[in-house]
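Note that one protein chain is taken out, while the other chains of the complex remain in position.
Should a chain be cited, it is by its letter among A, B and C, assigned in written order, with residues numbered from 1 in that chain.
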Amino acid sequence: MTTTPLQPRLTDVGPPRYDKYLPPIVLKNYGTWKYHETLAPGVLCHVAESGDRLYTVRGGTPRLLSIQTLRKYADLADKYCGGYLRFTSRNNVEFLLTDPAQIEPLKQELALLGIPVGGTNNAISNIVHTQGWVHCHAAATDASGLVKSMMDALIDHFTHEDLPAKLRIAVACCLNMCGAVHCSDIAILGVHRRPPKVQNDLLTKACEVPTLVASCPTGAIRPVPGVGGKQSVEVLEEDCMYCGNCFSVCPAMRMADAENDGLSIWVGGKVSNARSAPRFSRLSIPFLPNNPPRWPEVIEAVTKIVDVYRGEARKYERVGEWIDRIGWPRFFELTGFEFTRYHIDDFKNAGMTFARSTHIRY
Amino acid sequence: MTTTPLQPRLTDVGPPRYDKYLPPIVLKNYGTWKYHETLAPGVLCHVAESGDRLYTVRGGTPRLLSIQTLRKYADLADKYCGGYLRFTSRNNVEFLLTDPAQIEPLKQELALLGIPVGGTNNAISNIVHTQGWVHCHAAATDASGLVKSMMDALIDHFTHEDLPAKLRIAVACCLNMCGAVHCSDIAILGVHRRPPKVQNDLLTKACEVPTLVASCPTGAIRPVPGVGGKQSVEVLEEDCMYCGNCFSVCPAMRMADAENDGLSIWVGGKVSNARSAPRFSRLSIPFLPNNPPRWPEVIEAVTKIVDVYRGEARKYERVGEWIDRIGWPRFFELTGFEFTRYHIDDFKNAGMTFARSTHIRY
Amino acid sequence: MADADEGVKPANGKPETKLLDELEKGPWPSFVTEIKSAQGVTGGAEDLLGQLELSYEDKVSHWKHGGLVGVLGYGGGVIGRYSDVGEQFPKVAHFHTLRVNQPAGWFYTSEALRTISDIWERHGSGLTNMHGSTGDMILLGTTTDHLEATFQELTHAGFDLGGSGSAVRTPSCCVGMARCEWACFDAMKLCYDLTMAYQDELHRPALPYKFKIKCSACPNDCVAAIARADLSVIGTWKDDIRIDQAEVANYATAGVDIQKDICANCPTRCMDWNGKELNIKNRDCVRCMHCINAMPKALRPGVEKGAVILIGAKAPILQGALLSSVLIPFVAADELLDTLKELIQRIWDFWDEYGTNRERIGELIQRVGLAAFLDGIGLDPAPEMVSAPRDNPYIYYQPAKEDEA
Partner (left out) sequence: MADADEGVKPANGKPETKLLDELEKGPWPSFVTEIKSAQGVTGGAEDLLGQLELSYEDKVSHWKHGGLVGVLGYGGGVIGRYSDVGEQFPKVAHFHTLRVNQPAGWFYTSEALRTISDIWERHGSGLTNMHGSTGDMILLGTTTDHLEATFQELTHAGFDLGGSGSAVRTPSCCVGMARCEWACFDAMKLCYDLTMAYQDELHRPALPYKFKIKCSACPNDCVAAIARADLSVIGTWKDDIRIDQAEVANYATAGVDIQKDICANCPTRCMDWNGKELNIKNRDCVRCMHCINAMPKALRPGVEKGAVILIGAKAPILQGALLSSVLIPFVAADELLDTLKELIQRIWDFWDEYGTNRERIGELIQRVGLAAFLDGIGLDPAPEMVSAPRDNPYIYYQPAKEDEA
């Protein structure tokens, strides 16, 4: 690494102008696209009012990319796309072509590089995820490894549009839920199951007690006299539901626990307004063990949900819409997952989730 | 009045046995009814597996009945029904006939007595209501007078089945909501709009301060030293939403206020599980003045709702189901009622009522 | 406040009722006329009219809180009521109501009505409510010294008081098997049996707060149980809807648009109509009753009948109104009484231990959580109890806690 300070020092330049990296065909037809067609999984064709056609080839990525790989993408863009490409909101890479004859050669080269093409329409797209053990202190699990293991198992549904509708999977490694997994068709969430262990020395050095006390959603933290006249805190363990927010504001509230950390699985959320309104994912499996490097229990559960959904849902039904139709009891029956006391909400709006009708399927 | 104590003193005898007053045709066909037909508004025919037919003629009542009227009903039952009759869960009276030829004569006699026949199927049935100024200390309005005024205005919809579906109206004279008006197609609710006026002398005599403090849903009541060393309370007026629960537990918390008491109107609730799940009524008009003896503002508003609903809803749509389809903005537009800050919930589960999608009709 | 003496008590003794008289006009039967018609019976009706006219002028109630009035050995069934203008209207200075437990399904004979009328002529205002919102027959207004006598005459005539206070409240039920083809259990009998089982709890308040029981024999819920009973028993069935295809065709011929009126209104769209046959995917049917309601001659509930048990409805105060929610998804009709008696006992035990003063069972469940309540009464969680599992990740995992212990 070398350090070469540049002059003058620029600040607040902001991102590149929004049209700086747009291919000419996009600049020409900006805002006047007419319709699109899918030529194959991962291959879209957008047709402009002008008649121009823009071809998109979408490749899956592991999101964590080295500069070597970025340079490979750049080479491909130069070779096939006049140097233009983009990434998607789900961390896929998209090559933007104007010559349909280049689609196949590009796809072949992608195949050689091990880059799968797909993720469009009623396929499983890339899994949105977070840092995990790769970069975050708060992680109750790794994210990248989970995603890799899942996508290995589900890749055929990425390369084939063979599901009733779009299926969005996301992983978050702690309850902060970076990436907003809470509205996914299937969400994998890292969880702790132990109250924080208070590290008194660190606490008195690094944390403000009032902020810390205020950070607890359930009021489980209360100030107590610490060593040397300084204030410390104690945790009312009965009231703690292991959210880890105290750890976010104070490193002395250690949450990580190799034995008790693990995963929970949530289903039926969605974001789009298509048909039904956006909604949160709902608890499906309260706990599975953290079993790196391949998390077989998680893979099995997710595969089960995908398979059952694929077999039972009607065209256009997202996971949550499908469950609306068949009912939660049948979801648990079909997946074989156990319905437990944990599935019953007991937070603020819990009462709203109680079954307030006799609408029951037998 | 005379007092004649009887011997032996009987207690806990319970109500009459459930089959004690059943007509022979009912005893014979108990539990084996097959189907029913409506012969005319207010006139039903139930057909048993045995082929027997039971005819019901339903008459409207003011619920508050004198023994003179009860005796009249008894006479009619003797004359037309072998002495059998019943009341309904909405305070109508039902005459139970076995001879269809008696239906018309009975209806004529009812007409002479001023008893309207109807309330079945897609009609407005009798209005469920409470005591009001007739018998309750808590009443922010009268109930019987409101009901009488409304039914006078709506009687054609009682005697004709001319609405898209059943329409259930209820009146409660305070937030205790005796009669559970909270799940009605249209609910009229008496409301206060002033914090209680604390009557210190009475309070120290008649009320327990801890119970009183606990009675307030918003924690607006706090103990203060009263006269003579006894505890009294004060009301944080900012926090009071005039529910009157403190008055329920302590007569010293006077709520009644001729100027500020009045009515609110709620719509779209239902109880049955038919089609959609049971649901609460929603605020339609936050306040109308208490204007006895005929409450013209209330009558106008209710008539408006009924008329708009009748004109716009589809067959089988209850008021709430109709609004589901057209949306609340259109409800306010069609009725001309104003949407105000009061319509926006700010109690415990308020967030759940915010519009969390882009599903908007323009 | 208007000058009461001028406004409502003219020389001839009968109150002048200018405002109330307005309510004798119009086609709907008038409660004012009813009150007036009872004026002969006792002075109660007369003074009631006077005080009510005063309320109509003042726009406030003139009743005061009642104290503890009642009959010997009972803690409920009577609502004490006093006038705050008692000097002016002495005959309603005390004006208590009696709640009389109605016969199941509100069936009467002319005989029964006359018996009640006669008792109430001897002992009260001659005014009634047929019926109160909970279901009782309400005898509207008498004085303390008549309570015991009224009670004794009632019990000798085969009637008894209903509930009030922190007690079991008078159970009520729909007409059910007595006249309705859709009854999935015998609501009138169950209601009666439960009422008899809890005579003590009904008459002698010993619970943390009121406890209401209502039985509707099918999901149409004609006694609005789900909206207002702490314990709601609502009939349903487990097997397939019975279809008479010929009658379906008849409805179609008679103008019912089967596709639009019936199929499109089914909440789970589990019906198909091909113009000839109506096909129901019963696996997806939620027993809402709509199709049956709309074509009673063609469709009927199945034959494996029973009820859903739901818990916790109440009016808004204190913590907001609640609808009952599913506690047991299905109990066969013939097991209902035993199941309920055992269940209710367990519920009361839990309520007794954890409920605070004036906390309805529904509020207690909201406070401690449904899962904790189920633990407490020994029921297993079932997905039918919720409209959906939790969406928030704030889970109190227990294994961790157990390890620690």
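Remarks
As a working rule, contacts are C-beta pairs under 8 Å (C-beta built on N, C-alpha and C of every residue); 3 or more make two chains touch, one makes a residue touch a chain.
All values reported here derive from a predicted model rather than from experimental measurement.
Every shown chain touched by the omitted chain in the complete complex is listed here: A, B, C. Taking the complete complex into account, A:G179 is the one of A:G179, A:P196, A:G327 or A:G351 that touches the chain left out. Only one of A:R71, A:K197 or A:R222 touches the chain withheld from this view, namely A:R71. In the full complex, chain A contacts the hidden chain through residues 1-6, 9-22, 26, 30-31, 33-37, 46, 54, 56, 60-71, 73-75, 77-78, 83-89, 91, 93, 96, 114-116, 128, 130, 132-139, 142, 144-145, 147-149, 151-152, 155, 175-180, 182-183, 206, 211, 214-215, 217, 243, 245, 248-249, 251, 256-258, 261, 271-276, 278-280, 290, 292-294, 315-316, 347-349. The chain not displayed touches chain C at residues 264, 269, 316, 320-321, 391-394. In the full complex, chain B contacts the hidden chain through residues 175, 177, 182, 189, 191, 193-194, 217-218, 237-238, 241-243, 260, 264, 266, 268-269, 280-284, 286-287, 325-332, 339-347, 350-351, 353-362.
Note that in this section only the chains that are shown with their structure count from here on.
Comparing mean CA positions across the assembly, the chain most remote from chain C is A. With centres defined as mean CA coordinates, chain C is found 11 Å away from chain B. The distance from the centre of chain A to the centre of chain C, with each centre set as the mean of the Cα atoms, comes to 49 Å. Touching two or more other chains at once are residues 219, 221, 226, 234, 267, 286-288, 323 of chain C. Touching of two or more other chains is recorded for residues 273, 278, 348-349 of chain B.
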